[in-house]
Each structure stands twice: as C-alpha cells, then as structure tokens.
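One protein chain is absent from this view; the other protein chains keep their places.
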Amino acid sequence: MSDDPLVRVDDLHKRYGDEEVLKGISFEMDRQDVQVLVGPSGSGKSTLLRCVNRLTEFQGGEITLDGTPVTEMDVDDLRRQVGMVFQDFNLFAHLTAKENIMLGPRRVLGKTEEEAAERALDELDRVGLAAQADSYPAELSGGQKQRVGIARALAMDPKLMLFDEPTSALDPELIGEVVEVMEDLAEGGMTMLVVTHEMGFARAAATDIMFLDQGRIVEHGPPERLFENPEHERTAQFLERLTRLHGETR
Amino acid sequence: MSAGEADGDADADAGGGVAPDARTAGPRRSRAGTLKYVAGAVLWGWVLLRWGNDWLGGVFVPRGQAFVPPATVAGLGDAIPVLAGVANGLAFAVHYLPNLMNAMWLTVVLTVVSITLGFPLAVALAAARSYGHYTGWAALGFVELFRGTPLLAQLFVLYYGLPWLPAFFRNLPFVGEGIVPAQAVWVAVVGFTLNSAAYQGEYIRGAIDSVDPGQLEAGRAVGLSKLGSVRYVVLPQALRYAIPGWTNELVYLIKYSSLAAFITVPELLYRAQAFASETYRYTELFVLAGVLYLGLVVTASSLMGYVEGRVAIPGLGNAEGR
Partner (left out) sequence: MADPVLALGALSADWRYVFGNVDYLLGGLWVTVGLTVASLLVGFVAGLPAAVVEVYGGRYSSALVRNVGVVLRGTPIVVIIMLAYFAFGISPAFLAATAALGFRSGAYQTQIFRGAIESVDGGQMEAARAVGLSKTQAVRHVVLPQALRRSVPGFQNEVTIVLKDTSIAFAIGLAELFTKSADLYQSIGHTTATFELIVFISAIYFALTFVTNRSLEALNDAVAIPGGKGR
C-alpha cells in the first residue's frame, strides 16, 4: 500500500459554468514529496488545490488519496486528512492563536480540552510562537498569523498539506519567517502541495515543480531541470521573471 | 456521490453562504419580481380607480359602493363549494374595501405631508449636530427626546395633554369643513413631523459624517467656500448615502401613522377598527387593513429602491454594502 503514490490526480477536469478551468491534469505525489505549483494568475492553481480537499467539486477525472478516490470519501474525513493554508490566513477572528489550533482537535477529533491545549502549545512552539498563544489574530503580524495558520493545519496530523500562496499577502520582510517554517516542515517529511512564487523555497525544498497555464500542465519536473534546462521557452521566461521578483527574499 | 452532482453545494458551503454563482438566483428571482409588479399594478390601479370614482362623485359606481357586488363574489362560493368559506370572506371584504381605501387616502396624506415637512427640519437638525456648538446640543436634546419616548405618548401629549393645540387648529378657518380635515389630523401631522424630523435628522447626520472629510478639504482646495463645499460636494454624496435610512423612515412612518387612530384620526386603522366593532369580523377587517398597509410599505420601498438605483454612482457606497 505505502508503495502506491499518496496522491494521484488523473485527467482532472473542472468547469465553472461553461468555462473549463482545468483541462485534464494528471500527476502523482509520493509520500514526503514537495510539489510546487506555479503559473500565471487565473491558470487554475487554487482551483486544483481546492479540488483535492473538495472545497470545490470537479466534473471529470479522478483524485485519489492513499488509493481511495476523494469523491468516495466522507468530506469531513477527507478534510481531516488534508490540511490547508490560505493566502489570507483565515484565522478564526474570535479565537486566540491557541484556540484557533484547538478547535479542530476538539470538535473534529473529539480530544479533551487538555489534550488539545497541549497539542496546540506544541505546534505553536514548532512555529516559534509559544509566546503568542493567547493573542487574538488582530494582535498578530501577518507572518505570525500565517505561522498560526500552518500550526492549525498541523494539529490535525494531516497526511498532506495544501498551501495556496501562503506568503503572497505578506510584507517582504515577513516572508522569510513563514518560508523557514515551511522548509522545516518539508525537511521533516511532510507531503506538501504548494502554490507559491517563492523561487527560493522551490529551489531549496521542491521535489518537483509544475508549471500550469490556462488549465493545462505545460511542464513538470525536478527544480534543477526546470530552472536550468526547461523544454519550453514559456517556462524559462516565467521562472526567470518569478526569480527576478521573488527570488532571494531572505 | 459522483463528483459532478455536488458542485453547486460544495461551492456554496465553501463560500460561507454567499451565493456562489448566478445559476441559483437568476430566473426565479425575476419571476417573483414580475409577480410583485403585477400585484402592485393591480392594487394601485384599483386604488386610483376607487379614489377617482369617489372624488368625482361616483362616475362608475355610487360613492362607497364596491365595483364588484359582494353578492357576485359570494355567488362564486356557491359554484365551487370547497371555496365557500373563502368566497364569503372575500365578499365581506369587497363590501368594506371602498371605505377602507378611502381611509387609506388619509394614511397616505398623513405620511407624505409629515415626512415632507419633517425633511427641512431634519436637514437643519443634522447640520446643527454635525457643524454647530450650542445648536448642536439643542438638536441633540430634541432628537433624543423624540427617539427616546413612545410615539403614542407624543401624540397623546399633543392632542390630550395640550388642549390649546387642537383648539388652535379648530379655530382656524375651514378646518373640519369640506375637504379640509378636522383638528385631530393637523395635530397628528405636527406629531409625525416632529418625530420624523428627529429620525430623518439622525440618518442624514450619519450620512454626512460618513462622507470622507478629505472631500470637504478638496472642495475648499478648489476654491469653494465652506458652505459651497458642503452644498456642492458633501451633500450630494451624503444624501445618496442617506437614501436607505430615509427609506426605513418612510416605511416606519407609513406603519406608525396607524397610531393616529388613537387620537381619533379616521385613517385606515381607525375605520377598520370601527367596522370591526360593529360587525365583530375582526379577522377579515384587520387582515384587510394589514394587507393595505403592506401594499403601501412594499410600494414605498420598491420606489425608493428604484430611486436609489437611478442616482447611484459607481464605486460610491453602493446600496448592497450599507
């Protein structure tokens, strides 16, 4: 079983009304893979991520997690196994950092208050925010908010983590702290599907980079090949531009 | 569950209840809209015909007599036995509808006159609150007084508590003669005008305060006087912002004009109540009165919605957001 890929996306099609947004996407991810997704705005990156945890449904093809098609899984169960980190954080505004992390374990996993609190503090420690446990989201900086967002997803012990442009809403000087946490996570063996423009992260942590344009995969391969020796001129241009804009932020 | 089936659902729940796409709303919404317009047209066609008929001394049918004889409506019930009860109720309604519609005229007059007279007073109150010192305090006192006490108490003070006020109106020439209404109506207009000025004033003040102060500065910067800046820059924006609140106030006044019944103004509720205590048919008469008020309210808010749409400026505090 564990020789099978963790995630298999096969000929995925997704429409919004008449507009086809994903036009036959296929790829696989093994355990501990870090798959980076890049592409111009509107190319379907977020949509692809949201198909995986079924925040949106799709019309054709198949996505399997650990061999089971996601459409056959209970939605709540699927989301328990797949963590997600949002571009604009979406921390629960009425809960402290610690309580944000505790909500899922308490209500979904049925843990006790104490267990959930203990776990939350561990996760906060992991992202370097133990001191901010009792702060409300409005009292945190953007970088701190995003690290809480990551901790919140981790507390559910997900098999897979989805990141949708986790650093795009951050001031440049705050990006580093979030990328660092993500790199640690990758090193620790978390399976990650990441939409990002941080080419520093892609070079350092990605097993594969996928370049998406207009709902199709243009090119897919290990970072060395895509950066040094891309098949398509378009890939080269896009990556070069990203590197210029988001290359070495630290 | 197949992947295709759940699409709309999943997006809807993800979006936190904000309608995710046009599919769900479109045609149904507009069908309900059409229904509303048809109902409105029928109601108002009927009302205007009624008023026209009775003012012109009964051109179509004698004054106060129904267009459709109640017996005809009751007869419908005989034809279709299941509907006998409904038809009976309807026949009863048809009998009293002409009188109630004429009473509704007074409701409309009370509302329109009071809100119109209240408006300039409200602008003055709002200006005093936003820009005045001592006048600001005085305006605040006025507003708090009228918003902090029941409207019914205000009407009672004016009509029963200050006997000189109705006496003053009674002694004016023509009051209570011909088409000039009796003193109670005038007292009610005074009460509603003052009350409505207080509420309208607060809506307008809120709107003035919500205009970016930079607008006033920019007005001064292009050489307008302060008054000119308020007149040409602030107010045109503020009055647009004020429309939704002002619509609320109009609706409020239509409904609360019914309280004039308690100071003997023979408006819609008064008449309905009078007939009800004669006939003991409370349900039919109050439902009928309620439907007529509802018609007025829905008409007023649709009209104001239309006005708001017409005067809207792209990017300037759209109606949805407020």
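Residue numbering begins at 1 within each chain, and the chains themselves are lettered A and B in the order written.
FYI, contacts are C-beta pairs under 8 Å (C-beta built on N, C-alpha and C of every residue); 3 or more make two chains touch, one makes a residue touch a chain.
Please read these numbers as outputs of a predicted model, since none were measured by experiment.
Novice: Touching the absent chain in the whole complex: find that residue among A:Gln35, A:Asn53, A:Gln146 or A:Thr235.
Specialist: Touching the chain that is not displayed is residue A:Asn53.
Novice: Decide which residue listed in A:Lys45, A:Lys98 or A:Arg152 touches the omitted chain of the complex.
Specialist: Missing-chain contact among the listed residues: A:Arg152.
Novice: In the full complex, which residues of chain A touch the absent chain?
Specialist: Residues touching the hidden chain, for chain A, are 53, 55, 76-77, 79-80, 83-84, 86, 88, 90-94, 103-104, 107-108, 135-139, 152-153, 156.
Novice: What residue numbers in chain B mark contact with the hidden partner chain?
Specialist: Touch with the absent chain occurs at residues 13-18, 24, 28, 144-145, 147-154, 156-157, 160-162, 251, 255-256, 258-259, 261-262, 269, 273, 276, 282-283, 286-287, 289-290, 293-294, 297-298.
By definition in this document, only the chains that are shown with their structure count from here on.
Novice: Just how far, in Å, is the C-alpha centre of chain B from the one of chain A?
Specialist: Spacing between the chain centres: roughly 53 Å.
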